[in-house]
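Note that one protein chain of the assembly has been removed; the remaining protein chains are unaltered in position.
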Amino acid sequence: MARIFMKGCEAIAEAAVRAGCRFFAGYPITPQNEIPEYLARRMPEVGGVFVQGESEIASVSMVYGAASAGCRSMTSSSSPGIALKSEGISYCASARVPMVYANISRGGPGVGSIQPAQMDYLQATKASGNGGFEMLVFAPASAQEAADMTYEAFDYADRDRNPVLILCDGVVGTLMEPVELPEMKTDEEVARIKNAKKPWACIGHGSDYATRAWIQPGQWSTVTQQRENEKAAALYESWRRNDTRAEEYLTDDAEVIIAAYGISARVSKTVVDILRAQGKKIGLIRPITVHPFPFESFKKLDYARVKAVLDVEMAIPALMAQDVEKGVGDRAPVHTCLCSGGNIMKKEHVLTAAEKLFLLVK
Amino acid sequence: METNLLVAGFGGQGVMMLGKLLSHAACDSAQKNVTFFPSYGAEQRGGTANCYVVISDDAIGVPVGDVMDDLIVMNGPSLNKFIGALKPGGRLFVNSSIVREEIKRNDVSVIKAPVTELSLKLGNPKVLNVIMLGVYIGRTNIVDEAVVEEVIVRQLGKKAELIPLNREAFHAGLEIGKGR
Partner (left out) sequence: MEKIYARTKGLRPGVVGGFCPGCMHSTVMKLIGEVLEEMNLFERAVCVLGIGCCGLHMDYISFDNITAPHGRACAVATGIKRSNPASLVFTYQGDGDIAAIGLGESVSAANRGENISVVFVNNGIYGMTGGQMAPTTLMGMRASTAPAGRSAKEHGYPMHISEILDKLTAPAYIERTSCNNPQNTLKTKKAIQKIFQNQLDGKGFSMVEIVASCPTNWGMDAIDALDYINENMLPEYPLGVIRASGGLDNGD
């Protein structure tokens, strides 16, 4: 298959089109402008719609509308813009409207820095809006994964009738590298997806109360609201069993484990290779779904052997470390190797931290 | 085999394009992995611009490294800012038309090319980056020069009349790089 040299953001945009996404609304913010710019060109070529909304809030509301009409729909932004979108995301989750969105994350809090960071971990995995909803959250570590995960995300969104988040740090979003793009769905397939039996889709169903479509982001009745919450909770629980994904790299005999996702995991993997070449027993656990978090990968480790865990992330204070600690428990100490502010995780930084752990372990 | 390259200059010198052309060519070469990472200031014009290119036979773990095998500097401030990142024995490519600063390292090999002057001689100041790409390829042969030339024609050939100019610029650079 042909390799195309493209940015992570462009890979996300093209993969969305190939997955049958035919509606995108977004608002400019660095470093994700390549997604709306790409789709402003691309959508008209495939009979899709691109709208530059007047704000992030309006853009996600447009996606809520388009997705409620049965169309595969997407929005994207970067950290502060994603915060604004939380209203619409929560509505989609509450009304069980399938949609996909990408956060090409940058430094924070506030306006933060325009350079890459992983400061949105808790927002992405714990509380992307009000009301305690959950989402599948994928964290790509390369442009290839960004494309593949975006493509799949639409299937998951449709399967679950729920938003899916692509949490992509600004390095992976702006990095260019070769990508083998997923297959383009034909116009017939796209039409089939759109017209698939979606009795809930607001496209006009006549004047019968029993069969009308009704997109309801809330309930008047406390009884039905609790029932909806329980149904959603059962769905979230099924993800923990079936959809949690992690890469476990050289963990079988490892005495030190690095935990990292996105670009930090990629840098950490290089460090693992360097230390392995020196005979040091080190491995990597990379959450691919940061939600649900792969707790099992940490729980099943043999702690008679694993002496320490190193959490590597581009966030200060450490954020994912909270989940890593939950997975590890008191069976091993969890150390951190951190940077933030738009500084990109350095190989030497991780190497030094890992070597120090080996000294402590001895 | 992995090569880390940093290209640095100011906005408008085609620094990003130089890195992208090289990366595209590496992508077109079977079996090579390549990453390109741009780093801009917030300004739209006149700020600093630099990009990191990694070309490797294996998967690339670190697209933005600290230690560079090769460094291309298109202006003086970039030399001072990044010379320390070049590994001992690394290769330094300098736009000698405008870089007047002293090179305070004697453990690196220096390839000087007056690409600003040469571009003016060729009649278009914009091709200085293509000349420098030629210099880099001529010296390192990191990607086959024919593949690079194809990429230049493909990426910069939207205006057909510019194709001969860009070819000429690339070849002028190759000659310098090969030490002729």
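Things to note:
We call the chains A and B, going by the order they appear; numbering starts again at 1 in every chain.
Here is the rule we go by: contacts are C-beta pairs under 8 Å (C-beta built on N, C-alpha and C of every residue); 3 or more make two chains touch, one makes a residue touch a chain.
The structure displayed is predicted, hence computed values, not measured ones.
Under the touch definition stated at the start, the shown chains contacted by the missing one in the entire complex are A. Residue A:A66 is the one among A:M6, A:L39, A:A66 or A:L136 that touches the chain not shown.
Across A:E45, A:E188 or A:D208, the single residue that touches the chain missing here is A:D208. Residue in contact with the omitted chain (choice from A:P36, A:G88 or A:G262): A:G88.
Annotation: of A:I4, A:A58 or A:L250, A:A58 touches the absent chain (contact as defined above). In the full complex, subunit A touches the hidden chain at residues 22-23, 25, 49, 51, 53-55, 57-59, 61-71, 73, 87-88, 91, 95, 202-209, 212-218, 220.
One rule holds in what follows: only the chains that are shown with their structure count from here on.
With centres set at the average Cα position, the gap from subunit A to subunit B is 34 Å. Residues 3-5, 114, 171, 174-178, 263, 266-267, 269-270, 273, 344, 346-348 of subunit A touch subunit B in their complex.
Taken together, the subunit B residues at the contact with subunit A in this complex read 20, 23-24, 27, 33-38, 42, 60-66.
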